[in-house]
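Just one protein chain is left out here, and the rest sit where they should.
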Amino acid sequence: MSNKEVESPTLLHPMFTMVFMFVTQISIGMLAFQKYVYRESEHDAWISVVVAGLFAHVILFLIMKTLKRYQYQDLFHIHVRLFGKWFGGACNLIIICYWFSVSVYILRNYIEVLHIWIFAEVPVWVFTALFFALIIYALSGGLRVIGIVSLVNLLLVGWMAVLLYLPIRQAEWKLQLLPLMEASLGQIMMGSLAMGATLGGFEVVYYVSHRMKQPHRISTYAQLGLLFVNLLYVIVMLVSIGYYSEHQILNNSWGTLSLFKIVQFAFLERLEFVLIMLWLLIIVANLLVNYWIMTQGLHRVFNVKRKYACIVIMLMALVCNMLLKTGDQLAVVSGLVGKFSILFSFAYPVVIYIVAHIVECVRSRAKEA
Amino acid sequence: MYTLLILMVVTGCAESKIIDKLGILVAVGYDLTEEDSNDRIRTTVLSYKPGATSTSTVPTSASNNTSKGVREKLSLRTSTKEVIGQLRVAAYGEPLAREGIITLTDTFQRDSEIGTSVYLVVAKDSAEQLLNAKNKQQAGTGDYLYELVKKNIESGIVPSPTLHNFLNAYYRAGKDPVLPYIEVRGDEILISKLALMKDDRMIGSLNLSESFLVKAMMGSNHFLTHEIELNTDRLRKYYEPTFDKLYVTLSHIVTKSRIKLINKDTPEFHIQIQMKGEMEEISDLVNLEKAEVIHALQREAAETLKSEFEDVMKKLQTKQVDPVGFGSHYRSSVRVKDFTAKKWREMLKEAKFEFDVKVTFVNVGITS
Partner (left out) sequence: MSILNRLHDVFAENCQWTCRFFSIHGSTVHVMFLNNVADDELLSEGILRPLQKLDVHAVEQLTPDLLLGQLPLKKGELSHDLDQICHKLMLGWSYVWIQDCSEGLLMCTAAHHERTLSKAEIESDEYGPQVAFVEELSTNLALLYKLLPDSKLCVSSLEMGNVSKTVVNIVYLKEYANEDQVALLRSRISSLQHINGMLDSLKLAQLLDDNVATLFPTMLHTERPDRVCQGLLANKIALFVDGSPFAVLCPVTIYEFFHAGSDMYQRWIVGVLLRLLRMSAIIASVFVTSIYVAAITFHYQVIPPELLKTLIESHSKVPFPPILEALMLEVMIELLRESSIRMPSKVGQTMGVVGGIVIGQAAVEAGFVSNILLMIVALGTLSSFVVSNFAMGNSLQIIRFPLIVLAGTWGGIGIVVGASFIIIHLARQTSLGVPYLQPMNMLDSKTDEHSVLRMIWKLMKREKSSYRIRKPKEDFAE
C-alpha cells in the first residue's frame, strides 16, 4: 500500500446535525414517555409536549447564538475560553459526567426492555459487552462513520412510524382529547418539565458543530431536526392519548411499545418485538454519539489517547450497569438522570449564553480601554 | 472481523423456544373451584401439540390460587414447555365472571409475552367445559373460538372484546366493557348473547337484538344482516297484508351514530343513528316500484328501531351500566374535575336519551 493517502474528508455535510439531533433525542425516552407526562397534565399532555418542544427551540436558538460567537467551536473549547484552563476543565469534566450518566441510563434501560420482552435470563454484562464491541468498532472510525451509521440506522427504524396508523384507527380522539386545556397552567408546565427530561439531548450541536461543512447552515438543520423530533413526540403522544383510556396510560410503563402490540400482518404480528429489536440500532447510534462526546472531552481535558479514554469509560459503564440490578433501582436512577437532562439541556445553555455575553462584553471593553 | 460473532457464540446462546418443541397455548379458561377445595381458581389450557398426522389442540386442567402459579402444576401434566405468547382466547366461567375478572386480566396486561388482541369471552357454566367441547366442524376448539369471535366482531353483533378494549373500557370512568357470552349446546359452540359487565363483574346480558342496537350506537359499524319488525297499521294503504306482521331484512348494513350532549344538567343526550342497508327480504308481497312505498317502509323501520333503542337504554339505565360510553361523551363535553365511575352511574340513572333514527334502503335488490 502506498504511504501517501488522500485525507479522508473530516468535515461532514451540515445535514448530519439533524441526524445527530434525532438519535440523541429519540433514545429510550421515545419508548416510555407518555406515562410521566400524562401523570402531570392528563389528557392535555400533548400540550405539554408542544410547550416543551417550543422551549427546546428557544434554547436551541440560544445555543446557536453562543456557537456563532465562538466560530462554531465545541463546548469544551468554549468552557476553556470562558473560564480559563482549570475551571473550564472542571466544567468539561462535569459535562462528561453528565453524558456518562445519560449513556448508562440509556443502555441499562434498553437492556431492561430486552429482559422484559425477549431474553429474561441473559445477564446484563453480556448485553453490555455486545454493545461495547459494536461501539468500539464504530468509534475507531470517527465522527464520519458515526454520522453515516446513525443515518442508516434511523432510516431502517423510521419506517416503523408508518405502523402507528393502526393504533390511530382505533383512537377515539374526540372522547379523549376534549375538552382542551382542562389541566391548569401549572399542570401543563409540570408536564412540560417531565417531557423536558425526555426531550433533552439536542445540546449535541454544541459538540458536533465544529465538524460540519458550512457551519452557517447548521442552525437551519438543527432547528429542522428538532422540529421533526418534536412532531414525532407530539404525534406519538396524541396517538397514545386517543388509543388508551385514562388509567390505562398510567398503568403502562412502555406506552409506545404497547401501541405496536395490535399491529398484525398476514406474515408477521406483534410488531413490538420487531420494534424492540430494531430499536437496538437507535440505541447503538445514540451511544455512539454519547461515547464520541465523552472521548473527545476526556481527550481535551486530560490529553489522553481517545482509545484509552473510551476503554476507561466503558469499564466504568459496565460496572454501573451491573450495579443496577432491579427495576426500582433503575427507576430511581432514571428519575435522577431526567433531572440532570433538564438541567444540562434546558438550563445550562441559557447560563452559558448569558455568561458568554457578559464575559465577551467585559473583554471587549478591556481591549478598548 | 468476526470477533463479534465469536463473542456471541462463545457467550453461549439464549434459551431457545423452537416452535415444534413447545406447547403453544391458544386458549385458557378460568373457573372458580369447588367450594371445598383449597385452591381458588381452576385453569384449563388448550395448546397446540404437533401430532403424528396433524396438529391438534389438547386441553389440560389444574387448580391453584393464582392463574400463573398454576403453570407449575400444569407442567407436571404436559411433556412440552407451555408458552403463552400465542394466546388468542381467554374464557371465564360465568360464576367467576360474576365475581370479577380484573385480577386475571391484569396478569395478561403485565405479561410482555401476551398481545393485547386476546379475545376475552364469558362461558356459560364453566370455561373448562367450553374448552373441552367438540364442535361440529371438527376444528380445534381454540382455533374455532378465535375464528367464531373474530367473524362476529367484523360483521356481527359482537363489539370487539379484545384485552385492549376490555381494559380500555375498564380503566375509563365513563364506559363499561361487554364480552361475548358463549354456550355449548350439544356438539355446538355458539355465541348466544353479550355479557354486560359492570367494571369487571358480569351483571346481566343482552339478547341478540339488544346487542345489535348497542353495537349500532357505538360509532360506525358493519353488520351482515338484521331483521326489523314493522308496524302494519300505517302501511295498509300500500299493500294487502296476508299476515299480521311485516318483517324486512336488511343486509350489508352500515351504521353511523353521533352522540351529542345537549343538556349538561340532566344530562340529556341526542343520538343520531343512520342505518344504510340493502333490503333483501320482505315477509309479505309489497309492490316496491313506487318511491313512496319505500319511504314509508323506511319510516316505519326507523320508528321501530327508535322504540327498541329506547327500551335498551332503559334496561341499561336500570342496571346502571354504560357499554356505549355516554360517560366519556359527557366527560369530553363538560369540564368536570374528578369524574368517577361512581358519580357517573348515579347520573346515568337520571339521564335522558333522545333518538333520531334514519333508515335508508340503499337498494331493494334486482327486482322491484
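Of note:
Letters A and B mark the chains in the order given here, with residues in each chain numbered from 1 onward.
As a convention for this text, a residue touches a chain if its C-beta (ideal position, glycine included) is under 8 Å from a C-beta of that chain, and two chains touch if they have at least 3 such contacts.
All of these numbers come straight from a predicted model, not from anything done at the bench.
Remark: the omitted chain is touched by one listed residue; of B:D39, B:E113, B:D199 or B:E229 this is B:E113. Residue in contact with the omitted chain (choice from A:L54, A:A120 or A:L268): A:L268. For the options B:V26, B:A216 or B:L316, the residue in contact with the chain missing from this view is B:V26. Among A:T128, A:N153, A:Q176 or A:N321, only A:N153 touches the chain left out of the display.
Not every partner is drawn; the one left out touches chain A at residues 1-2, 4-9, 13, 15, 114, 118-119, 130, 134, 137-138, 140-141, 144-145, 148-149, 152-153, 156, 264-271, 273-274, 277-278, 280-281, 284. Although one chain is not displayed, chain B still touches it through residues 1-2, 4-5, 8-9, 12-14, 16-20, 22, 24, 26, 48, 50, 54-55, 83, 85-86, 88, 113, 115, 143, 146.
In the analysis below, only the chains that are shown with their structure count from here on.
We define each chain's centre as the mean of its Cα atoms; on that basis chain A and chain B are separated by 42 Å. Partner chain B is touched in their complex by these residues of chain A: 116-117, 119, 121-122, 126, 129-130, 133-134, 137, 170, 172, 174-179, 182, 244-248, 251, 258, 261-262, 264, 269-270. Contact residues of chain B toward chain A in the complex are 3-4, 7-8, 11, 14-15, 85, 109, 112, 115-117, 162, 164, 167-169, 171-173, 175, 325, 328-329, 331-335.
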